[in-house]
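Only a single protein chain was left out; the remaining protein chains are all shown in position.
Which chain is which? They are A, B and C, in the order written, and residues in each are numbered from 1.
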Amino acid sequence: MNEIIRPRGATPPLSAQRWDDSRFDEERAKILATWKTGADVDLNDAAAFHRSRAALTNVARKRGWAKQTGNVLLQPYGGVTTLAGQTELIRHVATEGGADIVPTTIDSQTRNLKYAAAEEALRASERQGAELLNGFPIVNHGVASTRQLVQAVDVPVEMRIGTVFPQLAVEVGFAGGMSSVTAGPIYYTAHYSRDTSLPETIANWQYVFRLIGRYAELGVPIGLQIHGIGTSTPFPNTLLGACCVLETLIAAAQGARSFSLDARLMGNMVQDVAGVRAIREVAEDYVCGRFGYRDAVITIDRKSWSGRYPEDMARAYGIVCYNAMSGMLAGANEFIANSVQEGVGIPLKESNADTLKAIRQVVGMMKGQRAGLQAEPVENEIRLMKLEMNAILDAVLELGEGDPARATELGFRHGLIDIPFAASRHCKNEVMVARDAEGAVRYLDAGRIPVPPEVLKYHRACLERRETGRRRKIDYQTIVDDIFSISRGCLVND
Amino acid sequence: MNEIIRPRGATPPLSAQRWDDSRFDEERAKILATWKTGADVDLNDAAAFHRSRAALTNVARKRGWAKQTGNVLLQPYGGVTTLAGQTELIRHVATEGGADIVPTTIDSQTRNLKYAAAEEALRASERQGAELLNGFPIVNHGVASTRQLVQAVDVPVEMRIGTVFPQLAVEVGFAGGMSSVTAGPIYYTAHYSRDTSLPETIANWQYVFRLIGRYAELGVPIGLQIHGIGTSTPFPNTLLGACCVLETLIAAAQGARSFSLDARLMGNMVQDVAGVRAIREVAEDYVCGRFGYRDAVITIDRKSWSGRYPEDMARAYGIVCYNAMSGMLAGANEFIANSVQEGVGIPLKESNADTLKAIRQVVGMMKGQRAGLQAEPVENEIRLMKLEMNAILDAVLELGEGDPARATELGFRHGLIDIPFAASRHCKNEVMVARDAEGAVRYLDAGRIPVPPEVLKYHRACLERRETGRRRKIDYQTIVDDIFSISRGCLVND
Amino acid sequence: MSSDQRSTKGTIVTGVIGDDVHVIGIRLMEYALKQNGFAVVSLGPLAQQKEFIDAAIESAADALFVSSLNGHAELHIPGLRDACVEAGIGDILIYAGGQLTIRRPDWEQVRKRFVDELGLDRIYPPDVNPDTPIHDLESDIGARRAGKSRKETA
Partner (left out) sequence: MSSDQRSTKGTIVTGVIGDDVHVIGIRLMEYALKQNGFAVVSLGPLAQQKEFIDAAIESAADALFVSSLNGHAELHIPGLRDACVEAGIGDILIYAGGQLTIRRPDWEQVRKRFVDELGLDRIYPPDVNPDTPIHDLESDIGARRAGKSRKETA
């Protein structure tokens, strides 16, 4: 049982097609054998456990309920090493912070399959009463402990794991009663790995999606929070949205049906509001419309700014509340909330709860106030964003002959999908973005991304206005400034 | 030197006309004799002191500079009893919080001319190292101490004093180097006194305005922050704006020229944004246009929600940041910021600084983003608000035959200006307001306020939509709910 | 005490004491008192001790509802009970509410000061729901009237 084994089947050619049962079962046997706790995973038993719990302790059901009733959901981030610590954390954010969904972030040793090292750190943490890992080593904790954890609160638990090797952790998480996981192959290839190829990550995540399909067949809906793509620096929500659609299509093909798609705060209000609405419309068009998954439930979560934060908590409240406002104006269904200690380190549970309370206050004050931003600039931005997302999706789907998995791989290979500051060697890194004078994110260099000429022209004009305004070209230093601007207290630092 | 003497001249008939010098000088001698520290007030010496200081240590100049350069100013609230305490407070909010203007709130014994009682509490505070009063007893501190205070920071100091008897405190404040004061007669009659009549309060404040005129003649501009009217419960910004215009006109007639007019956050974003813009346009029209004070400098400050706050600081951050956003979208020139401890008690200086940092973060992120809210609902609200303010102002000015002081008095007497929950016996208390379904403030009963039929009809329709929506009439319980809604976490609590 | 007043649940003098103008809370309290069948004599803001006492004597009131928010309760409430005693209404119920301190010391400490030392009957923190003091008032008045009737018939 060596931790370095990275289980792989005799990989069939890349395709979005639903895995046949034999492929899944074969793969599954190997996965569950990679660490001792895999032996405790039993699908029927797990489904029975899920079914025994109240309906709204399930993430997928809770998102569906909230969408129908117009409730806005709040979820913080959070994961610590020990079972006691994680139990205390989720209890605190649920009861004190009023979280609607609680997170369990998995540590990065586990994400990289270093189970033995994680075991050592877990035991040391328990001995020292410290939390030595940057998340909850769920594989080492195993199914029984995870069930103890999820039963500690009456809100559902979403597992948060950025990795290209999700299979065993997800098996343990679902068997332990968690009912959603953050996904998927595009984001995690680009940003959470260096060498792993897209076909490999897609296959690893297809395993998870098929597992969700199996749970669905047993009457247990399981949710996905879909990241799409992103860089934690200023980044176009269009590219993010196009990749969300691809990840959703890949997941839907294996049987997943509950999708919360990210729309990330970048800071320009018009663009951020437009982003939520445009991603929603394009996703519904492709997923429920063109690809025919009519029973898919799509919600949009407003993710907070996910780049550098100020260390000062008071200033972080400014970002957190600004994010809440932009999400409310846009009609987001859920907030995934970085805490006001984001810039400091893994937050104390009290900070997590306080962050939720601040957001809840804004949500409460703005409920029903969407009408305020039916403004021309927003509608224009939505139109351009949809044009662009359609262009990207149509181009890569054509390359992939309609198969979203192959479309993804070929899209990256040919640079039609691309990001700056990628961790992965499989990104071309040709694209470069900058903020315009109002802080909206624009392509400085679109590389080979098939951005329609009208959109590109508009972006260029916006950037030129910034250059003219400050009488200085937009150069590398500007890009650096744009990465730090929010943490330094403004959006545009000219 | 008895503290209960309330100095009054042989009051000439009420009028906005500029006082003649003999009236002012006579009155002045009496005022300065009401407490021993009055003897240290010397106008020429004071003007020389002001002139010796850097230009931007003057509130009026700083507001003018900010307006020209597009800078947004931040000012917290704050006043404690002792000189040491107040010095520490303004230093802290200036250096740690980055305040652009620092406040000195005067205690309410002083506001009610109880100088002897204030003296006792001041000495006891010094002895005990405690802060026993709810503000800075400036009359007891006197000119020299006040100069020490203002010299402790390189930002200007605004004196904050809600009272119908401002004269001596303002004399000491200005002689001590403070360069602005919060005003004026309408707000302070309605809300800071019970029996004092409008003619009396107007005369008392005309004294202050004439004193500002004197300083102006000596080359020292002095600012005013104009409150208009308000109740710290949901309240129409139109009535507030109309009264701001009247107070400004009364002050301008005596020689004041620097005016920062309040526009208060009520919670509905469309209406709050419209409020700032409508008040600005109407004020410029009447003050600079119709009444011809072309050299008046008018800026608009976004005052934060000034009703009940939650005790929870995290939630208070939500309110504070929401306020900042609404002000930025509206193009406010300045923020007067309740601290995140508003609901708890007189804030610690650290909370004051933290509050400013949160606002500064939002201000920084939104600078230049106004375009976002050029939305139809906002333009419509602005149109209706201007219609209403014009109607009120024209009606009362007609009653007062063009004299804003008499217009004010007669307006109140006949109920054309009115508020709910007044402290003063001179308000009719016939008007009643409630929130509509989106939280906008609407007249439930306009009493005798000359609200144009079109506006009233619109308000009625909005309220009916709320009644239909929740299938329950708007009654007294609703009004109570609307007072507590924000402190309980939402805008509309149905 | 007139039988007329006996037929209402009681008469309450309300006001905001001293140099304080925070009138909104006591207005809501007055409304709730009336809704619950009490007669209210309202002094409004900036009410002095003497005004409370004069109004109480004139209306044969059962209780004073003293509000204070601006942080100066400590300057204006001491002496109130003694003044009542001196005026011959020493056993009148005195409740206070609003925000009785600057900042927030431990509530037990506040209670000790205002109830044990200054002789008030009951005090309430800012977040109190009007129902709570009204409920207390009903039972306090009930107890006293019962006591008095016993004495009278005895």
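Just so it is clear, a contact is a pair of C-beta atoms (placed from the backbone, for glycine too) under 8 Å apart; a residue touches a chain by one contact, two chains touch by 3 or more.
It should be emphasised that the depicted structure is a prediction, and the values quoted were computed from it without experimental measurement.
Asks: Of the chains you can see, which ones touch the chain that is left out?
Replies: A
Asks: Could you tell which one of A:Pro13, A:Gly345 or A:Pro453 touches the chain left off the display?
Replies: Residue touching the absent chain, from the options given: A:Gly345.
Asks: From the listed residues A:Ala84, A:Leu132, A:Cys288 or A:Leu456, report the one that touches the chain absent from this view.
Replies: Checking the options A:Ala84, A:Leu132, A:Cys288 or A:Leu456, the one contacting the hidden chain is A:Leu132.
Asks: Go through chain A and note every residue touching the omitted chain.
Replies: With respect to the unshown chain, the touching residues of chain A are 108-109, 111-112, 114, 117, 121, 131-134, 162, 191-195, 231-233, 311, 344-346, 421-423, 425, 476, 480, 483.
Methods note: only the chains that are shown with their structure count from here on.
Asks: Of all the other chains, whose mean CA position lies farthest from chain B?
Replies: The most remote chain is A.
Asks: Approximately how many whole Å separate the CA-defined centres of chain B and chain C?
Replies: That gives a centre separation of 32 Å.
Asks: So the centre of each chain is just the mean of its C-alpha atoms; given that, what is the distance between chain A and chain B in Å?
Replies: Chain centroid spacing, chain A to chain B, equals 46 Å.
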